[in-house]
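With one protein chain withheld, the remaining protein chains of the complex are depicted in position.
Moving on to chain A:
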Amino acid sequence: MADATTTPAKTLATIPAGLPATAPALPPGMGQPVPRYDARAKVTGSAVYAADVALPDVAYAYLVTSAIAKGRIRSFDLREARALPGVLDILTHDTIGDAIRPVKFFTEGGPASNSVVPLGSPEIAYAGQTIAVVLADSYEVARDAAHRVVVDYAVEPPSATFGSPGAVDQELATQNKRHDDPKVGDFAAAYAAAPVTVDAAYATPAQHHNPIELFATQCSWNGAQLTVHEPSQNVYGIRAGLAAQLGIAPSQIRVLSPFVGGAFGSKGGLTQRTAIVAVAARKLGRPVKLVPTREQGFTVATFRAETKHRVRLGATRDGKLQALSHDGFEVTSRPDPYAVAGTDASTRMYACPNIASNVAIVRADRSTPGFMRAPAETPYFFALESAMDELAVALAMDPVELRRVNDTAREPIKGLPYTSRNLMPCFDRAAEAFGWSKRDARPGSMRDGDWLVGWGCATSAYPTQMAAAAARVSLFPDGTARVETAGHEIGNGLYTVLAQTAAERLGLPVGQVSVLLGDTDLPPAPVAGGSISTASVCSVVAQACDAIRARLAEGGAPPTDVVAALKERGMGSVQEYAEWAPHGAPKGALGLLYQGKAQPTGGAKLQDRIQFAFGAQFVEVRVHALTREIRVPRIVGAFASGRIMNTRTARSQYMGGMIWGIGSALHEETEIDPRAARYVNANLADYLVPVNADVVDVEVIMVPEEDTLVNPLGIKGIGEIGIVGTSAAIANAVYHATGQRLRDLPLRIDTLVTGA
């Protein structure tokens, strides 16, 4: 752990418009259900999001995207578009030159979420690729002109997905040096010898995040200084990547993202649009605003790629796993070897002496996939936890008991101890709340009139990870304090839990603390991804607060009343700057932090231990006996994720994950035309997400857990675990209702009504 250091007091940054000067006054203390710091600003509409920032004399950009997935642009006919009054310029690969430099994909050490150079060449890598940008005095003119751009393509037949002609299969281990397929013992022999086995194939579809806030970017130059307004989960990362693309120093760029209207992974990476807007603004000599359409968002940002799985389980007749194998297959783009490789987690959930796994990727003519809420665990746990249910059926064993007999305090690959693991308390608490003991295990046995009723359950888990972070905390004689760090509020409640952390550590009312986030002028914080923010940033803020107390102690006992101590010592203010790195962080982690490259560590990646949060979800489904539509009237989730900083915001996060799990199981699928490798339902009428009527009764149970190994505050991440396992619990409940085992997501009427 790095020592706290002090830096000279700097002028405080301005509070973003819409935020209160300080947090709402409420009882102090961590764990309290303190209302969200930014709630009033958001519900009253005064919070200023990236696209809301009013820049003087702004020009509007509208993207032209590729109609084809593979081939090249022979030529543009821009005459009609350019002739429209109000059109300022049209940027294409012909006109932009080499203004944007290539940067590497993130698994290869670069900042890019997609290594195709923006407007870099006439080559088309995927349908929906940005091929031109119209700049105009108004949005309407820009859009009109974009529709008048005529493109002459040389079309080549694209490869859309698994099994498409021309798609290239590769072992992930050959494409990503950091990937290692977990295995232990002799799976083949143990599987052959096991008295009870399951061998099943599962599939999950492509899905898109569709945050309410679109992928806006605004750029303005002041001389050599560039300001970027963009909703981001990683402002330092965007800054570093953009600086490399533009060939300027990171210090010449400021990225601002105080509010994010939904991200879920889609705003974590450097997309093509940022550099394009920056170059456009430089070229025009005026600020440029881009708000891509909903449809364009499907290819402007990343997505969750479709996956396939084969899971084989072998067990003794009393349910003890003897053999477990998980093969994953994932789609990625031609240039970038993106993969989520959820076998890292799925092979480590249960005690089992013989484990094999493999991850293969398929390169197709698609945009590069990326992180989406529990990127690895969501698809891989659908497969694992469906297979566990199939095993329970084969064993005629209660699925909860199957998890119990295979519960373990050590992960089975290397035998490393879990820092804490409360999986079975989660199952027991949730089962009790759900009424699981009343379940008749026979499929189709529980009926309510014309509706078949099914109950199912599954394990949830998510790696507990953290990354290096820095923060500055200031204490003033009027009894207020300020927290400054470039962390990200993405609905995770970071403003609120940081105010709570500082209030508790300094002994102040939480209403006396103000928080600034999402600005590269602030001390760096890591990407808000991998459920790391609260653990990482609260840790460093606590450290800075402790340093303030230590400074005021002047070698003696830390004062109980810091404000009185401050005044007593005649100080105008006291400010501490802290840096923090988690257990297992690599050497140089703090240096990388300032470069926007702070790497999450933890989970199954540590040498000496394994860190996970656990949960259990129970679902009731109803399937109509004739028309076979599936409804989910209730869902209960219990989670043990270390110390809960704020039960109000935590409940929202768990619940949001579970609700998304309903959508992921029943509704969401990005449909791909196999002939053109193009999405066909890129809009929110046809890309379905659950509506209120689909979400009836959701119960969240927080199981107490103390784990001060993960970090001194005992915090595990909770942002993603809620979606993990939900889809399997629903599929398992559908099996229980109907006797039909659906192994492909989304679970749909199509299969149930035809009995296929």
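Observations on the model:
Just so it is clear, a contact is a pair of C-beta atoms (placed from the backbone, for glycine too) under 8 Å apart; a residue touches a chain by one contact, two chains touch by 3 or more; residues count from 1.
We take it that contacts and distances are computed from a predicted model.
A chain of the complex is left out here; the name its UniProt entry carries, from "Xanthine dehydrogenase family protein subunit M", "Anti-sigma regulatory factor (Ser/Thr protein kinase)", "ATP-binding cassette domain-containing protein" or "Amino acid ABC transporter", is "Xanthine dehydrogenase family protein subunit M". Contact with the chain not shown here comes from a single listed residue; of A:L55, A:M424 or A:V753, that residue is A:V753.
Across the entire complex, the residue among A:E123, A:E554 or A:D686 in touch with the chain not shown is A:D686. In the complete assembly, the contact with the undisplayed chain comes from A:R628, out of A:R348, A:R403, A:R472 or A:R628. In the full complex, the hidden chain is touched by chain A at residues 67, 127, 140, 143-144, 147, 295, 450, 624, 626-629, 631, 666-667, 671-673, 675-676, 678, 680-683, 685-686, 688, 690-694, 746, 748-751, 753-754.
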